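Only one protein chain is missing; all other protein chains are in place.
Presenting chain A:
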Amino acid sequence: MYVAVKGGERAIRNAHRRLAERRRGDPAVPELSLEQIREQLGLAVDRAMCEGALYDPRLAALALKQARGDSVEAAFLLRVFRNTLPRFGYSEPLDTGAMAVERRVSGAFKDLPGGQLLGATADYTHRLLDFALEEPQQPAPPGEEPEAEAGSGSEATGLLPRALAQLGEEALIEAPPADEGAPVPDITRDPPLFPAERAQRLQTLARGDEGFLVGLAYSSQRGYGNTHPFVGELRQGRVAVELVPEELGFAVEIGEIEVSELETVNQFTGDAEHAPCFTRGYGLAFGRSERKALAMALLDRSLRAEELGEELGAPAQDQEFVLEHADNILATGFMEHLKLPHHVDFQAERELLRALRRAWEERRSAPEAAE
């Protein structure tokens, strides 16, 4: 008998075996190592860490390898693994002001204290396929360090003051939210209820799908809830993570992570009581995911529309719309569940449709009796 979705156990075993074969590809081609993925596909690793909500480049490389390069599947693998980790505390807030900056640019200021540091960016490359990369490259001979001029991207040694601080001195920009020491909500422990506060929104955006966030942020630039952003500062580099162990009572550094932080400067608010001033949007992403950080900052700002008394109505301003649909693991899970058998419901619909059509035919063939 024809049994499309039944006969499960053996079919599943066979599917797993086929998957492993596909993953490996042609065995004559050398197998990828995690080090290769981590070192040479770094942005894919960063994206998997962002959406997987777990900072671990090695495991992210493993997830990418296992997922055959599928970023959503890789993020999913990381999320599930993350869920099995014991949770022994919350870190202190990151001090991104103390970042070892490798890249820092501002679109709002021509120059700024500390300078613009381009770092490793593809922004000004011409997007021409580089056929030289078809063959393995010779490593650059030692001694040819990049020229250490301003803007060329050698890592800054000292601390870089925040670009937006100078606006703050004039009170042209709203003060950054103060840390009042209140407990920070945790979206992985407390179910989201609406309206969500800003911390919950930022947490959701931080693990949200880059593509979805970019699309929504783009919509806000095209008139669906315009927030007139400038890039106040993008900074990228390593920051220390500190934890206060209960038994010590003071903060100890437990490691360093690489992050991209983005602050936008947006148009004004102001009313009878408050002088007009610039507003802020904030984005933070693991690794060098600066596109993600920028989209997040634009959306953070557009989701503040209600708080700032702006006219509402655009999708990018709608908390429930943005936050409930940003998580690509939830979204793909539910969308792809359509592949599961639904034949019971479909059968119920089929019988219903037959009955409706029968009734329709009867009405049609006896129109006078219909009333």
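Everything that follows uses one rule, which is that a contact is a pair of C-beta atoms (placed from the backbone, for glycine too) under 8 Å apart; a residue touches a chain by one contact, two chains touch by 3 or more; residues count from 1.
Rule of thumb we're sticking to: contacts and distances are computed from a predicted model.
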Candidate names "Thioredoxin 1", "Alpha-D-ribose 1-methylphosphonate 5-phosphate C-P lyase", "Cysteine desulfurase activator ATPase" or "Peptide/nickel transport system permease protein"; UniProt protein name, chain not shown | "Alpha-D-ribose 1-methylphosphonate 5-phosphate C-P lyase"
Would you mind spotting which of A:30, A:93, A:139 or A:191 touches the chain that isn't drawn?
-> A:191
Thinking of the whole complex, not just what is shown, which of A:95, A:111, A:320 or A:361 touches the missing chain?
-> A:320
Touching residues on chain A - with respect to the absent chain | 1-3, 5-9, 11-12, 76, 79-80, 82-84, 86, 188-195, 320, 324, 329-330, 332-337, 340-345, 347-352, 354-356, 359, 363
